[in-house]
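For reference, the structure is listed below as structure tokens.
Omission of a single protein chain aside, the complex is shown with its protein chains in their original locations.
Right, chain A next:
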Amino acid sequence: MVEEDTEIDCVLRPMNCEINLLSRSDGSTMFMQGDTTIVAGINGPMEVKSQKMAYDKLSIEVTYTPLTGPAKVDDRLIETYIRESCESAILVSLHPNTMICINLQEVQDSGGLLACAINASCLALINSGLSMKFTIAAVSCMIEKETGKIIMDPDNTQLKNAKAEFTYAFDSINKDIVCCHSVGRFSQSEFLASVDKCKQVSQFIFDFYREITKKYANTV
């Protein structure tokens, strides 16, 4: 319903988002970061099967569907990351004995898929109106093999000569790390430097969320 096209600095690829595009879901979004695109839909809070019921909190189920074929081990990893980060963001104790389903569909992958998936699910959560402690923003970065330079939000071609690859998610209040994923070899100082840089860049994503909400709140 709201289409947004904002060029955010040169450090991040341009982000694009359409909110509330699925009619049956309680909250949904199509989120693009560069060419990486994900559609996310949220259903719930709804009735829960007895084996998954938690008597003191909301249980969260995440289903990630890749572009082709059935979900593999890597996709299960994405599901786990999203479930854990969303659980920290949502006020889970407000809806005991219920569950929400987060469904994600990969549309295109050109690097930074995990970060894109986390951001898409956060936007869908915002759209669904579920009570949250804070919003989360995920940023990916890499360390180049030859130069050792930190490149923010790399795409597929840049990732080919990466020494290490990181994805971090931050909360919106204190910018603490909510989730962290890394691939490759790196030293401690490189790790800390990349955390620092991503933390600064995450503000752009929070600003983007706010802008989207602003556009949307004004139309309704």
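One rule holds for everything that comes next: a contact is a pair of C-beta atoms (placed from the backbone, for glycine too) under 8 Å apart; a residue touches a chain by one contact, two chains touch by 3 or more; residues count from 1.
Quick note on the criterion: contacts and distances are computed from a predicted model.
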Name of the absent chain as recorded in UniProt (options "Cullin-domain-containing protein", "N-acetyltransferase domain-containing protein", "tRNA (guanine-N(7)-)-methyltransferase" or "Exosome complex component RRP40"): "Exosome complex component RRP40"
Sole residue of A:Thr29, A:Ser85, A:Asn103 or A:Asn127 that reaches the chain not shown, by the stated touch rule: A:Asn127
Of A:Gln33, A:Asn119 or A:Thr135, the one touching the omitted chain in the full complex: A:Thr135
Identified contact with the non-displayed chain, of A:Ser85, A:Asn119, A:Ser140 or A:Ser172: A:Ser172
Residue ranges of chain A at the interface with the undisplayed chain: 20, 25-27, 44-47, 89, 91, 94-98, 126-135, 171-173, 206, 209-210, 213-214, 216-217, 219-220
